[in-house]
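Just one protein chain is left out here, and the rest sit where they should.
After this line comes chain A, so read on.
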Amino acid sequence: MAQSEVMSSYWRGFRDGLPFIAVVAPFATLFGVLSMESGLSVFETVAFSVVVIAGSAQFAALQLLNDNAPLLVVILSALTVNLRMSMYSASLTPYLGPLPLWKRITAAYFLVDITYAASVQDYDKRPQESVAQKFAYFMGVATPVCPLWYLFTLIGALVGEAIPSGGGLDFALPIAFIAMVAPTLRTTAHMGAAISAALLALCLYWMPFNLGLITAALAGMAVGAELERRGWA
């Protein structure tokens, strides 16, 4: 395989990743700010983003830590938010599965919504590309996206250190969750999942250890899946 073809796939991925900086930068900044508001240090805030590298799960964990939820509930809830990553992993395996182990480990670490969505589209469009080119494309998308997730978390943390806390900032996190969910309510199945999970979360709020959250989320998933099976997707 000619090296130049691999490099051209890498740079195509890089270009496709660039516009997503506009998505990543504000969210990473917001995480940095809210993390500092929650009393984390700059180092802890950035470490959170580097180790976990998953926006909505990080926000969810932060909220539940603030609520003094039991540790197991914090971890399980945030991981449930991330369950979709295993779906991405399964979906990329036919393309990237033949890679050597260390490259699969690298791809797994950088597997986020953006790298997945861009890569799957590109693999679909260019089935003739080699595995090496496909991996290069994936890493190309990750190059502008993931380091900026860390960098803007840091910027947000430094900003958050400077601004005083309070003043309705407690509600920035819930608004952020809504902003993440509302645009994804494309189908009746998505609506059904969201509405049933929301109502059940209110009804089951009395349950100890935030178990109402997990129960409501699982029920919402089941409602969405069932509606989809009946053709409401």
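Just so it is clear, contacts are C-beta pairs under 8 Å (C-beta built on N, C-alpha and C of every residue); 3 or more make two chains touch, one makes a residue touch a chain; residues count from 1.
FYI, contacts and distances are computed from a predicted model.
Protein name for the hidden chain, per its UniProt entry and selected from "Chemotaxis protein CheA", "Branched-chain amino acid transport protein (AzlD)", "Pyruvate dehydrogenase E1 component subunit alpha" or "ABC transporter ATP-binding protein": "Branched-chain amino acid transport protein (AzlD)". The chain omitted from view is touched by exactly one of A:Met85, A:Ala117 or A:Val131, namely A:Met85. Contact with the omitted chain, checked across A:Pro19, A:Gly39 or A:Pro147, is made by A:Gly39.
Checked against the hidden chain, the listed residues A:Pro164, A:Pro183 or A:Pro208 yield one contact partner: A:Pro183. Annotation for chain A: contacts to the undisplayed chain at residues 23, 26-27, 38-40, 44, 47-48, 51-54, 56-58, 60-61, 63-67, 71, 74-75, 77-90, 92-94, 96-97, 101, 104-105, 107-109, 111, 167-168, 170-185, 189-190, 193-202, 205, 212-213, 216-225, 228-229.
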